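Presented below is the structure to which this report refers.
Apart from one protein chain that is not included, each protein chain of the complex appears where it belongs.
Entry: chain A
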Amino acid sequence: MTVDVQTTRERFEESLADLEVPVTRTEPTDLESTLEEIVREPVIGTPLEFDAVSLPNWIDDAPTPATLEAATTSVTSASLGIADYGSVVLPARPDGSEQVSLFPELHVPILRESDLVPDMPTAIDRLGPVLRDGGSAILATGPSATADMGALVRGAHGPKAVHVVLLEDGETDE
């Protein structure tokens, strides 16, 4: 239902705005140019889990411990977005997406509009079977942060900044 997707998306964008996390909507065909504007070199990523799009070839999608260390930006795909919180669900995979999403200063999660869900219970319902199947995932909301040093600081052990890319995919594919 288009109406629902609209409201969920707007809510998602609003939650991200509250977190001061920028979000860019883009057509799949414009993904490359969108990323060009967002990322800061050196950039690494892991292969996107979507059929319709893949990472542009100038992004190193086979990172190693050495390139992980050196990277400033990372691009990975997210499996869900939670509108109420502005959270993205980052699955942990054998290709290193968990580490890749965590180490560099700027993380760019890419997700499809059709993968937005309104609230936490819906997200957890979707994750149930995945986790029971041995999968792992991170619900990431904004950048890493700490207040332990006497004031709120972003980028404690993880990214200082997050920039969400939302893929328009017309009608939902569900």
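In this section, contacts are C-beta pairs under 8 Å (C-beta built on N, C-alpha and C of every residue); 3 or more make two chains touch, one makes a residue touch a chain; residues count from 1.
To be clear about the criterion, contacts and distances are computed from a predicted model.
Matching "Glycerol-3-phosphate dehydrogenase", "4Fe-4S ferredoxin-type domain-containing protein", "Branched-chain amino acid ABC transporter permease" or "Tetrahydromethanopterin S-methyltransferase subunit C" against the UniProt entry of the left-out chain gives the name "4Fe-4S ferredoxin-type domain-containing protein".
Note on the undisplayed chain: of the listed residues A:T8, A:T26, A:S74 or A:S87, the one touching it is A:S87. From the set A:L16, A:A83, A:L102 or A:L116, the residue in touch with the chain omitted from the display is A:L102, counting the whole complex.
Although one chain is not shown, part of chain A still touches it, namely residues 46, 62-66, 68-69, 85, 87, 92-100, 102, 120-121, 124-125, 127-128, 131-132, 134-153, 155-159.
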